[in-house]
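Of the protein chains in this complex, all but one are displayed in their positions.
Coming up: chain A.
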């Protein structure tokens, strides 16, 4: 079945099939409700049939240590000491944010390897992935990972296969505290707003919604106790944007570069047409006499047919 809901496609300069009108969806992760049980990690692994290698305990609760091609979501634990000297255990479920303006998609050189659906899901199509890793370079959140097995890039799909048939993502379904909820983006914002009112009334002055403008908003959002300093949550960027280096690399400079190369070829062609080749007429050099003869007559300037005086 053809996809008719693709509103952005990597390395594609024409409009993709996009007549289907879908409501934007979002996953809302409420860090204030999360107990760090990792059920979401297990559900992700189960539904997507991923089995990461058993790693090592490096003294934190993070398990495994990092996202990988087989770990698309990961609880990151941060022990934060407040100014008042209290310890806060900040737990954030890390994974793809499904940006409205995805840096991975902007950076990808392979047509159709990254697509953005009308519902906001940013999905990798590994059939088209060439394994260059440009998506990693483009991502403001350090999410995609290249598999060492097949050299393809992987990340959270927001369970696009489940969402396509009206189910919520596996992590949402399994979350025992309701810290992860899923629905239309508008509904999720509304839900978050209610949570924020509630939390503020209970003393969390800086609570807020993380839906960063710099990437056009995201389809995975957080409710954070410390929305003023998201970076506390294991380095969640305060104001993520596509890096200016990536913008420069992938923005207007590439078509301009292409244009310059084409113009250089054209310039050469028309130089040849208008001015013509640089030919050497063999007559320009007089036939030399035997150098021995030349030597005895220094008045003969064999090598200077124009008779110019050379200093």
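FYI, contacts are C-beta pairs under 8 Å (C-beta built on N, C-alpha and C of every residue); 3 or more make two chains touch, one makes a residue touch a chain; residues count from 1.
What we mean here is this: contacts and distances are computed from a predicted model.
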> Looking at UniProt, which of "Formate dehydrogenase subunit gamma", "Tetratricopeptide repeat-containing protein", "Phenylacetate-coenzyme A ligase" or "ABC transporter permease" names the chain that isn't shown?
Replying inline: "Formate dehydrogenase subunit gamma"
> Any idea which of A:146, A:159, A:175 or A:220 touches the chain not displayed?
Replying inline: A:146
> Looking at A:61, A:204 or A:249, which residue reaches the missing chain?
Replying inline: A:249
>> Given that one chain is not shown, which residue among A:58, A:84, A:165 or A:260 touches it?
In response: A:260
> Taking the entire complex into account, which one of A:20, A:200 or A:271 touches the absent chain?
Replying inline: A:271
> Mind pulling the chain A residues that touch the left-out chain?
Replying inline: 11-13, 109-111, 128, 130-134, 136-137, 142, 146, 151, 243, 245-246, 248-249, 253-255, 257-258, 260-261, 264-265, 268, 271-272, 275-285, 287-291, 294-295, 303, 310-311
